[in-house]
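A single protein chain has been removed from this complex, and every other one stays in its place.
To keep things simple, chains are lettered A and B as they appear, and every chain counts its residues starting from 1.
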Amino acid sequence: MDYATILQILDSAVRLMTPLLLACLAGLYSERAGVFDIGLEGKMLMAAFSAAATAAVTGSVWLGLVAGVLSAVAMSLIHGLAAITFRGNQLISGVAINFLASGLTMLLGQSWFGLGGRTPSLEGAARFSPVTLPGTEALSGIPVLGPFYAEVVSGHTALVYVAALLVPGTWWLLYRTRFGLRLRAVGENPASVDTAGVSVPRLRWAAVAICGVLTGLAGAYLATGLSAGFVKEMTAGRGYIALAALIFANWRPWRALGATFLFGLMEAVANRYPELDLGFVTIPSMVMSALPYLLTVIILAGFIGRATPPRAGGEPYVKER
Amino acid sequence: MTRLPRWADLVLVPLISLALAFAISALVILSIGQNPVEALKVMVTGALGSSYGWGYTLYYATNFIFTGLAVAVAAHAGLFNIGAEGQASLGGLGVALVALALPWPHWGVALPVAMVGAALFGAMWAFIPAILQAKRGSHIVITTIMFNFLAAALLNWLLVNVLRPPGSMDPASARFPESTQLPRLTDMAAAVGIEWGKSTPANISFLIALAACVLVWLLIWRTPLGYEIRAFGRSERAALYAGIRPARIIVIAMMISGGLAGLMAINNVMGEAGRLLLNSAEGAGFIGIAVALMGRNHPVGIVLAALLFGFLYQGGAELALWTSIPRELIVVIQALVILFTGALDNMVRMPLGRLFGAR
């Protein structure tokens, strides 16, 4: 494997990581506030479709982005209604949202575009174009670092950098602001927030809304950044992998970056080498694609590390008698 | 919260939820410029208007009875088994291995063994998440989701690399021997001189599914084990007090659940396809969630809900055939049913409670 190949794989890993990272951070906000969300997949899918459909019709990727975010937020509102307002089962709500997105995207896609669930291919301004970061030119002469900067760091679409900046941003928000303090508190012990005179539902609604926005970005990136249009079921389990990454990251932002990069890298390697030959054994691509799920089970079983979810996660808050 | 009368709880709440799901689906149909009334007509005619339609409706319903029972048994133990899909796929593997292992002389011999294979493989796939929950506290919802993906990857690999007959391009197993073909309901009707459901896949598995309903009912409401499962599902501490061991109940309930999901394979794999295909369960495991929720985890409710979803499935196929409404409409309906009967239950209940409380 030469350096150029490694760079290509890393470049691909960064791109594949981005939707996972956005969705993972989305889940982080929601679950840190005590609202479990297994509907990341559905929200992403819905956003991917809305973004691609809007971009295809208007020719503007930015309008597509707005549409994607709005549709994901709408799905989040359903989840909030079930989880916060009506104190329903958050897991069942997530399942419902995944199916709702799956059904609606195919139904609307087929009736609007008649392409078997695809949206028309996006070109030009209807897609995110790569951004060349300043300094690429200047560094190009330097061996090793120059090509690394040009291939892996520079040349991605805007949302990749947004996702990357969201990691320190989320960390800062969570650990350095009043909002973050309250958000974390409401996911651990909502009664502590309630007795302090702060509204539990309002905090949880805010978290669920942020989750919607971020899954919207994730979906929009998938359809208008990573690919050139929507294909049916294009999230292909990424929402669940993001969930796995969230557990892997123990609900912390920097670790989320690490976990999603690892999973992105695995996907990149599996794409590049369908049959990975390690000399003594050949790993089929199926194993590579199953690895994130397997790792998550191992983490959950507590054999490596220990996943400690937010204590009040999944439980509707009811004032105790 | 105001208590509802039993009949309202069992009948009215699911019906209102269903009505809400259908009303929103009608809006969706309107939004794509189609006529919901026409669509319903096509669905009813296509799924229920002929013995042909019924043949398919019953075939689909059979799958959903098995997976609905699977989700329900776990739910009685307070466990949310999202893994019925993976367990049903593994059940397919069990059936295929049995069917291909021997030159079976007669389906009557092959079927019981295939049932054991299907149930065993499904149960084993549920066993790992169950034991991890029981012994390590791993959240069973997440692990069963992960096991769905693992099942898909495993079957993908097996079908491509192991079970695929030489020379075939399909990622599918070899055809099962002719002798393992299960009798179809058509044949059984013909034997008593009735012409019914020509060339439809409904088969004897439907009767087995009904038998499974009776057995599950006996298990849950008549046996001491069922009592323990329900007690544990309602109150873990009361179960401990009563000498019921949580780990044992989690493992047993999940294995019964996985076994029931796996059993579905005698219908779709053995009864219909006659070989193991990729993605053989086709989402039936997930529909089991909607069926169990809708049927209030009771076998009678599950049969009715399974018939409803069988109707939706067959009707949806007809819809795609005769109108320009894609069959994915049923996925939307399924999602809405799960949403209203499962997650937004209180939204339906609260106003009803006020209504009954005000009397």
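Following the convention adopted for this analysis, a contact is a pair of C-beta atoms (placed from the backbone, for glycine too) under 8 Å apart; a residue touches a chain by one contact, two chains touch by 3 or more.
By our rule, contacts and distances are computed from a predicted model.
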item: Which of "Acyl carrier protein", "Heme ABC transporter ATP-binding protein", "Branched-chain amino acid transport protein (AzlD)" or "Anti-sigma factor antagonist" matches, in UniProt, the chain that is not displayed; value: "Heme ABC transporter ATP-binding protein"
item: Options A:R15, A:H79 or A:R182, residue touching the unrepresented chain; value: A:R182
item: Contacts of chain A with the absent chain, listed as residue ranges; value: 175-182, 184-185, 188-189, 191-198, 311, 319, 321
item: Contact footprint on chain B, counting only the chain that is left out; value: 3, 218, 222-224, 227-228, 230-231, 234-235, 237-243, 245
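To be clear about the criterion, only the chains that are shown with their structure count from here on.
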item: Chain centre separation in whole Å, for chain B relative to chain A (CA means); value: 30
item: Of chain A, residues touching chain B in the complex; value: 38, 78, 81-83, 86-93, 95-100, 102-104, 106-108, 110-112, 117, 237, 240, 243-244, 247, 284, 286-287, 289-290, 293-294, 296-297, 300-302, 309
item: Chain B residues touching chain A - in the complex, by the definition given at the top; value: 28, 32-34, 80, 82, 128, 132, 136-139, 141-143, 145-147, 149-150, 153-154, 156-157, 161, 286, 289, 293, 324-326, 328-336, 338-339, 342-347, 350
